[in-house]
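Only one protein chain is missing from this complex, and each of the others stays in its spot.
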Amino acid sequence: MTSLQKIKPRSNRRDKEAMHTHQAGRPIRLTVWNEGEHEVLDESVRAIYPDGMHSVIANGIKRQLGGAVEVRIALLDQAEHGLTEEVLDNTDVLTWWGHRSHDKVDGRIVERVHDRVLGGMGLVVLHSGHASKIFTRMMGTSGNLIWRNDGERELVWSVNPNHPIAHGVPNPLIIERQEMYGEPFGIPEPDELVFISSFDGGEVFRSGCVFHRGNGRIFYFSPGDQEYPVYHHPDVQRVLANAVQWATSPGRSEEHRHCPTYPRNWFLENPSAVRPASAGAVTD
Amino acid sequence: MTSLQKIKPRSNRRDKEAMHTHQAGRPIRLTVWNEGEHEVLDESVRAIYPDGMHSVIANGIKRQLGGAVEVRIALLDQAEHGLTEEVLDNTDVLTWWGHRSHDKVDGRIVERVHDRVLGGMGLVVLHSGHASKIFTRMMGTSGNLIWRNDGERELVWSVNPNHPIAHGVPNPLIIERQEMYGEPFGIPEPDELVFISSFDGGEVFRSGCVFHRGNGRIFYFSPGDQEYPVYHHPDVQRVLANAVQWATSPGRSEEHRHCPTYPRNWFLENPSAVRPASAGAVTD
Amino acid sequence: MTSLQKIKPRSNRRDKEAMHTHQAGRPIRLTVWNEGEHEVLDESVRAIYPDGMHSVIANGIKRQLGGAVEVRIALLDQAEHGLTEEVLDNTDVLTWWGHRSHDKVDGRIVERVHDRVLGGMGLVVLHSGHASKIFTRMMGTSGNLIWRNDGERELVWSVNPNHPIAHGVPNPLIIERQEMYGEPFGIPEPDELVFISSFDGGEVFRSGCVFHRGNGRIFYFSPGDQEYPVYHHPDVQRVLANAVQWATSPGRSEEHRHCPTYPRNWFLENPSAVRPASAGAVTD
Partner (left out) sequence: MTSLQKIKPRSNRRDKEAMHTHQAGRPIRLTVWNEGEHEVLDESVRAIYPDGMHSVIANGIKRQLGGAVEVRIALLDQAEHGLTEEVLDNTDVLTWWGHRSHDKVDGRIVERVHDRVLGGMGLVVLHSGHASKIFTRMMGTSGNLIWRNDGERELVWSVNPNHPIAHGVPNPLIIERQEMYGEPFGIPEPDELVFISSFDGGEVFRSGCVFHRGNGRIFYFSPGDQEYPVYHHPDVQRVLANAVQWATSPGRSEEHRHCPTYPRNWFLENPSAVRPASAGAVTD
């Protein structure tokens, strides 16, 4: 670029308050998102989750975290899938369960959630969410895997037992009956690998994976098929609660939206200096 | 899933030949993609790159690799941006330079390239390609950064001097005049960090970043603004040639497209065993 | 092994209380270790740090963390370098500054500290500590770098601005005069890269690096030469305080000392089951 663009003013000193809102002791604002179709369509699923998987997930986390969390439910069939700008403005961490209707999720909502995660909202993707639009959008990969539904025992091993998400979780965590998910799993190498599962049939799977994207923390956790009562399992609830706490960022930012230009020495402290203001457009 | 899906037959034994096609001594099939607008619109750019940046990039790599590479050019204004299925069928590595017209790139072509990279095609993204659709699609992040066009000296330091991409490259590589790109850079943590640059103004940038996605190898290299003769620099050409060699995968695969189901013990060698065949749909 | 060894009993259920001692609100127990020779021998250093670098480091962290931290000082010339078993029993995080007398540090104390870090004690290694016995022992690499003492301005850029260690730290953090440390830096690829510095002379350095080893969290931070008042800098103090908080593990463990053998199905919950007991020797 040969002409200076208008850029957004920016200080090199972060607003400490803005970056530490949670330290004030406010509860984590959790939104539990659910596709919510299996519970309606499949009697076998309804028997396990009569009030929807979201209820069991939400209550399980509340049981673990008590007043440290406030939970909201959002569902596919709500307006904007329950994920309005206002809801997301008031969401610190979003959990995502979807399976049979990934393609019904509006691409605009996906982009909205994606933007929020880059800005610092936590995202916990569950089980068949490996193939959801939001997960594959965040990863840039297929999210594919091999699978078999044969009611196998899954052993969830921690390879990183001191990770906050593994705290208080037995090693191994034992799930009596589950769908098998196996490698290769189409993800980028996780920034931190927390859990690896094995199944009766001998397959293995990276079942607990941490990813950092922008200011957002993402955790993928594979146990949780709709045909088994996995989210009733206290140790699974513990993992979810740990993940929600861990994924809570101390602050939010919109920096990822901008590609600003700065003159030389812009970072020298001189608050009265006039800096060109930007519309944040990508104009490098 | 309670009923078995039709799945694609699969052996657990990879086809060794298919995975080692390059070992046979065939040249690397390189496609150099260029937006190609600045060279037409801006006299200052035309003065540096009268035959287009793609020519200098292509010739620089050929100078380094000789008969070990065959180069094809593809341009934004060609049909399908020059990236037809047939071209991609015959491309081992694709380099990408774009800047002012990222939004003119057809989303279907982006998805096509994305699919090929996951399948094993190498991708070398250059300079302002940090904001291209294909790069942000692969990364899942913004690709944003801070910048300034002030003709500063860029020093490109190798923090991983034994990486194949750094071989034969001076440390530091010195570029007399360049646009400044600065942190924070909106990317996932690179799988391998090869280069870090500093600029006269004091900013730093992760200027050489390796990412593995699916079977594909991706390298982002930031030097190369259109207003400076960066791609004429022999050491920069060396980096590009190294990157092209490094990004060449020994094989290609379509595995990332599928999410197959297998019965227990599918992996036991018994070629005559009948396995359910799959359409590859995501039906876990 | 064909005969079963005696092994230590082990439950697969972690002791939740033991893993969350800090949640109880107890202050972090910090031990600030200093070689403490420059302040005695060099008048120029004494002028900057009349009570020793350790005092300024300790007070700076206390200023940031208040009652959330309790600080103890340990010095090279004390018995066992001030790092007795009892002191380490009561240390959550250890900071390390040494330079001219790395070789005076007793190898047995190095092994003791190493063992504690693997067990969960945090370690913050400062500046010339890059060549200390404890740092190179933890890393397995040389810790070497290039350097120049020429009073250059160092700009410390965050490439991971939402990392807890970067919270509230200006980007860039500006240090008016410092020794230059430059790449290549002989470390393993950091598990998380937080800061990259540039210097007036153009060199760059990975100046803030996170490593996970066993249950321990390690942070290396390069600013802090004895000839400049770096530890008086409020933003540097903020980094140190953040690092101390971040490096505090919720629990401690001795698991890393053992290589136990277990019979099949040892993990099935049956507290009364007799398991073979082990001396923890490496007898696989």
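So that you can tell them apart, the chains are marked A, B and C in the order they are listed, and the count of residues begins at 1 in each.
By our rule, a contact is a pair of C-beta atoms (placed from the backbone, for glycine too) under 8 Å apart; a residue touches a chain by one contact, two chains touch by 3 or more.
No experiment lies behind these values; they were computed from the predicted model shown.
Colleague: Considering the complete complex, identify which of A:97, A:157, A:181 or A:246 is in touch with the unshown chain.
Modeller: Spelled out, the listed residue whose C-beta touches the missing chain is A:157.
Colleague: Which of A:32, A:56, A:196 or A:247 sits in contact with the chain that's absent?
Modeller: A:196
Colleague: In the whole complex, not just what's shown, which of C:157, C:181 or C:195 touches the removed chain?
Modeller: C:181
Colleague: Considering the whole complex, not just the chains shown, which residues of chain C touch the missing one?
Modeller: 1-2, 44, 99, 102, 114, 118, 128, 130-131, 137-142, 144-150, 179, 181-182, 184, 186, 188-189, 191, 200-202, 211-214, 227, 255-265, 267, 282, 284
Colleague: Touching residues of chain A against the unshown chain: what are they?
Modeller: Within chain A, the residues touching the omitted chain are 153, 155, 157-161, 171-172, 182-185, 189, 192-193, 196-199, 202-204, 206.
Colleague: Could I get the residues of chain B that touch the absent chain, sorted low to high?
Modeller: Contact residues on chain B toward the absent chain are 12-14, 16, 19-20, 120, 155, 160-162, 164, 167-172, 174, 191-192, 212, 214-215, 249-251, 253, 255, 267-268.
Here is the rule we go by: only the chains that are shown with their structure count from here on.
Colleague: Chain with the smallest distance from its CA centroid to the overall CA centroid?
Modeller: Central chain is A.
Colleague: Provide the C-alpha centroid distance between chain A and chain B, rounded to the nearest whole angstrom.
Modeller: Here chain A and chain B have centroids separated by 28 Å.
Colleague: Centre to centre, by mean C-alpha position, how many angstrom separate chain A and chain C?
Modeller: The mean C-alpha positions of chain A and chain C differ by 30 Å.
Colleague: Mind pulling the residue numbers of chain B that touch at least two other chains?
Modeller: Only 182, 184, 189, 202 qualify.
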